[in-house]
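The structure follows.
One protein chain omitted, others in place.
And then chain A:
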Amino acid sequence: MTARRTGRPLVPAYLSTGGVATPRRGSLERLSVLAATDQPVPQGLPAAQHALLDVLGDGSLTVVESAALLRLPVSAIRVLAAELTDRGLVTSRPPVPAAEPPDPDLLKRVADGLRALKH
């Protein structure tokens, strides 16, 4: 937990999505990876959608990182990303191939990776 930041975000969360509360697609997870496409950005794109494109830049960010950087709730990013995906301006991919329980090989690579970080 951290203390609440001082200063309010430029766009209140409830306005950022134009009043839409739930995304049309339900598949975006906190760790789904978003990236902007190279489609030209149309005139008159809502400011919040523009802000998400700007923060993505030419790299990739997860939903939760986009939320933190834009100071918007995760739920708002889900809506914005879904709208941008519909416009062909953003692509998303799931964090890992779904596996339940997790792939033992993946777990082993996490363990090896953590061990390699010790110093």
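A few comments on the model shown:
In this section, contacts are C-beta pairs under 8 Å (C-beta built on N, C-alpha and C of every residue); 3 or more make two chains touch, one makes a residue touch a chain; residues count from 1.
Criterion: contacts and distances are computed from a predicted model.
For the chain that is left out, the UniProt protein name among "NitT/TauT family transport system permease protein", "Altronate dehydratase", "N-methylglutamate synthase subunit C" or "Signal recognition particle receptor subunit beta, a GTPase" is "Signal recognition particle receptor subunit beta, a GTPase". Contact between chain A and the absent chain runs through residues 1-4, 13, 29-31, 33, 57, 59-62, 64-65, 67-69, 71, 73-75, 95-98, 101-102, 104, 106-119.
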